[in-house]
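Of the protein chains in this complex, one is absent; all others appear in place.
Take a look at subunit A:
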Amino acid sequence: MADASSQIARTVPTRRAGRLREFWKYFSENRGAVIGLYVFAAFAMVAIFADFLAPYDPTTQFRGSELIPPFWQEGGEWAFPLGTDAVGRDMLSRLIHGARFSFFVGIVVVVVAATGGILLGLIAGFAPKWLDTLIMRLMDIILAFPSLLLALVLVAILGPTLLNAMIAIALVLQPHYVRLTRASVINERTKDYVTAARVAGAGYLRTMFVTVLPNCLAPIIVQAALSFSTAILDAAALGFLGMGAQPPTPEWGTMLADAREFVLRAWWVVTFPGLAILVTVLAINLMGDGLRDALDPKLKRS
C-alpha cells in the first residue's frame, strides 16, 4: 500500500506534462497543422524582430531605383532582393514590417472581439429570457450583413484609419463568439457541478466566471485562432479599398492597393504582398484545424 502511494505521488508531475503531451499527440497527428504552426511561429518572429530583420526603413525612398525587379530577374539587384516599388522603397523591408501590422491587427481584433463576445455570451446564457433574446437578435442582425460590407460602413462613419478598421472588424467578428459562448454556457449550466457551486453559496459572478467559463474555453480558443486569420484578411481587404491603414504604412493590403496600376508592368509589387497574406492566412487556418482536433473532446479517439 505504501509502495503504491509513493508510486502515485512520484507520477504526479509527469501527469501534468502528460496532458500537454496528449494535446501535442492529437495536434501533431495533423501534419498540416504542424506546418501551419511553424509558419505561424516564423511569422510571429518576423513581426517581433522586424526592426532587426529588415534591411532598410520601410518608408525610405531610393531615388533612381524605382520598380527594380527581384534579384533573379534581369535588371535585379542584390541590394533589393525582392525589388522596389513605384517610389523606390525596398519591398522586402516593407513586407517584413507589414507582418508586424498584420500580427498587431490579428491580436487586437481577436482580443477585443473575444472579450466582448465572451462577456455578452455569458450574460445571454445566464440572463432571463428577454435579455437573452435581445442580445441574440442583435447579434443575428449583425450577422445578417455581409461582414466586409458592414465593416466598410463602420469605417466610413468612423474615418479610415487602421485603428478604426480594427474596431470595425472586431465588431463584425463578435457575434460568432457570443453564439459560441452562449451555446456552451447553456450546455454547462445545467450540470450538477454548477448547482453544487450555487449550493455552496457562489453568486452569479462567481458562477459565471470561475465555475462555468473555464469549462467553455476550448471551442472559444479554436474560434480565436481561426478568426485571427479572418481579421488579417479583412484588414488587408479594407486596406486595399483605402479604408484601412493609409499610405505610406507598409500594411499588406495597402501595399496591394498602391501597386494596382503596375500589375502588368511590375508583377513583383502585387505578387509578394498577396503571397504574404495567402501564406499567413493559410498557415493560421491549418493551425486552427489542428487545434480543434486536439481540443474538441467530441473528435477525440480514445
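We adopt the following convention: contacts are C-beta pairs under 8 Å (C-beta built on N, C-alpha and C of every residue); 3 or more make two chains touch, one makes a residue touch a chain; residues count from 1.
The working rule: contacts and distances are computed from a predicted model.
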Chain left out of the displayed complex - its UniProt protein name, from "Protein-methionine-sulfoxide reductase catalytic subunit MsrP", "Dipeptide ABC transporter ATP-binding protein", "Chemotaxis protein CheA" or "ATP synthase subunit b": "Dipeptide ABC transporter ATP-binding protein"
Of A:A197, A:I221, A:L241 or A:L282, the one touching the omitted chain in the full complex: A:A197
Selected residue (touches chain absent from view) among A:N30, A:S147, A:T181 or A:T211: A:T211
Residues of subunit A in contact with the chain not shown: 5, 8-9, 12, 15, 191-193, 195-203, 206, 211, 214-215
